[in-house]
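Every protein chain except one is present and positioned as in the full complex.
To keep things simple, chains are lettered A, B and C as they appear, and every chain counts its residues starting from 1.
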């Protein structure tokens, strides 16, 4: 049994993680923590997320010093803000834990990236070097040895799962940048009071045009530029991405199908559509990324869906943990 | 042309009021104001409510002293918090304006009521005496002479319009209190950032059970006790009330129909259903209160719907103003 | 391992049942069937319910003669229309199966009831006599011996779980009929094309006033009359019931709490709220019925929520099966 700590358990992703750990046969929850300043400190997880009443009535403990929690600790999930993860991860690594970070603090191995896109100076370039990017389907071998896993962003997960097989097989004409239109549920903005999240104000609308942090995350890991336009959708959970790209001349439907099959035929959390494209509702509450496509001539449109809190966050974190520790990849997820 | 000021124009009801005044042939907007402390001061109304872009691009002016706005002023609408209205109404009355207050500050002619249900001590019992309760269909004559109109709460409007014809005609056995189950859209809570309004947190649920302020407002004006259970619904606008009551023995369907017809046949903003009961969507964006009923034996269920921001607030305020100044009752509303 | 057949697996409740059986360690799916006339015959369950893709890709087999499916069959779930269940249940009983019927065909032990409320003449009064009403928390002993289980309707489940402890403990003044206001998600109307289910037409509205079939089901099993007003809500799943009733003079909050505790403290699928009342979202996708209450003087309001497809249908059916066969009551449900 792996003793497991969840830091930042009060949020939507944290609550999902707690559920996964709770039902895991080889992991147990050591503690759920929140910032010592949080108003949620001392409350039960199920006070904030009443769907967990009777299932997970554990307290949210204030954490000011990690040493109160690291004794015999094996695993830490950080469901915290970027800068909090940046500061905590090295401490937990020093304490001998394997760290799964759901923030953006270790996703790109380029310290300058953080000044530019996250507004803080990264102090741990060594950890950037060492961190394994947890796009689980593509990094199995590295994950098995990882000490620090940087779980990808929600948008980047679906975008990369869609594009990587095509790019790696050389099917795309990348002189025309892939156009990624993505729509996310409101939970992607986190659990907080804000006018932008207010029920009467939410409405389908693009945001972060040409300046969302996930654009460079996608571009860096794919090794090619993309145009990424996120939208806020009027639903709580889920992401749908419609990705329009240009095929090299002569690429056939069979080649596209083959590229996806080769990448994912044996991957349990990616579901390929042989005909048609996925709808959002079919992944909500489930750990899958669903992928389908349509093409005409040299134009290819890939459609991918996922639950932003699951394959886009907590489920992928747990998938990485399962791979890291040699458990069944889908343990507790399906 | 009546010079008209809207105080508290930044909220949902204020924006609706501004629209009505703007299209009114006999009123014009002198100014739209917000609290001097508000972050919205200086913004355009259409910055906050972009549906009004190109229609109402007026600035929200900070108001610290009413005298900046009262010159040649004829009419004031107060779409402000209870205590703000309580303080401002006398000042505007002194300045010679007719005041239409959308808050609860002058709805019940009993100063003790405010200590008990609103948490402040009322300083103006004379105005409570003088204020006309703006349940428009029932107070036409008084409205014609009013200086201060207390526009009813959103829930009380639908509840009273439903019950008053039955009670006034002596059809109900009031030893069994009418049970008012009401569900309101989220806009009823106002335009603000709050966890309870957050898109992912909103879910059908009762609130304010046995202690909502609108219960005593309803009971006082009807002269009978009621059980009032408001619910938050997962939609932006509208109220549906399902009111279960007990008829006196022998009361017939014809008598119930007659009571409603007598009260509302010539009232343009109450629509009676001869068969079936209203659905919420048919009043959203419209100034009506729709009423239908079903009965079996001595059991009667009245169903009423309205847009909480319109017949439940701004449209009724304008309806009162139209009556007050001798305009067509529905001017600018339909 | 119990060989299990699901008849009518194409609907929403059928798909949920299939999911439960599929993950059950002591049951396996023999077949999923639909009517031989159905357009869905031959499709995969996951074609209709793509969220099950990769999880449950079994075909929906046309069933014209049950004998094709009864060999070595242990358990049948009937997720079929009332009259279909009425005809099929005796056949499966003759074939030696234990039958769990999710329709209304065997819920009330009074043949005349079916002429009156269901529009057909019941041919199997002996089975009405024999059928066990599957309100699981209240019929454990009978369920252990049952051959035919009539799983309660969705509305009656929440209503009876709310009222039965109060009535059985003699706390209510039933001369005033309890007023049950209930709002259900659209899935309660089944998976079908209909104007009333059409996205743009759905809107909060009462229906079936004074003539919904669930009223007599509730009244019969509780042994008291109730006023039951169902509403269609603008959400896919879930039921919230707000039940206003009259306490006998002198009944205390402690007595009410005690009645609920006594009934459900050890029941894993009823979650009691010590303070506050449940919100709809916290049971969607979960097998629970959540119950809370508020009272003032002799007025008591009980609020109950459940997922209409789960505790209101499939989860309760599986709960009954677990009890019937001696498995853990929540097996496969949590």
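To be clear about the criterion, contacts are C-beta pairs under 8 Å (C-beta built on N, C-alpha and C of every residue); 3 or more make two chains touch, one makes a residue touch a chain.
In this text, all values refer to a predicted model and were calculated from it rather than measured experimentally.
Engineer: List the neighbours, among the chains on screen, of the chain that has been left out.
Structural biologist: Those shown chains that the absent chain touches are A, B, C.
Engineer: Pick from A:112, A:140, A:204 or A:265: which residue touches the chain that isn't shown?
Structural biologist: Touches the omitted chain: A:204.
Engineer: Looking at the full complex, which residue from B:41, B:55 or B:111 touches the chain that isn't shown here?
Structural biologist: B:55
Engineer: Which of A:43, A:231 or A:267 sits in contact with the chain that's absent?
Structural biologist: Hidden-chain contact among the options goes to A:231.
Engineer: I need the residue numbers on subunit A that touch the omitted chain, in ascending order.
Structural biologist: 176-177, 179, 181, 183, 203-206, 209-210, 227, 229, 231, 233-235, 238, 240, 242, 244, 277-282, 294-296, 299, 301, 303
Engineer: Could you please point out the subunit C residues that touch the chain left off the display?
Structural biologist: Missing-chain contacts on subunit C: residues 12, 185-187, 191-195, 197-202, 234, 236-237.
Engineer: If the missing chain were put back, which residues of subunit B would it touch?
Structural biologist: 50-51, 53-55, 268, 271, 278-279, 281-286, 288, 290, 334
Here is the rule we go by: only the chains that are shown with their structure count from here on.
Engineer: For which chain is the distance between its Cα centroid and the global protein Cα centroid smallest?
Structural biologist: Nearest to the common C-alpha centre lies chain C.
Engineer: Take the average of all CA coordinates in subunit A, do the same for subunit B, and state the distance between these two points in whole angstrom.
Structural biologist: 46
Engineer: State, to the nearest whole Å, the distance from the C-alpha centre of subunit A to the C-alpha centre of subunit C.
Structural biologist: A distance of 37 Å separates the two centres.
Engineer: Can you list every residue of subunit B that touches 2 or more other chains, as numbers and ranges?
Structural biologist: Where subunit B meets two or more other chains at a single residue, that happens at 234.
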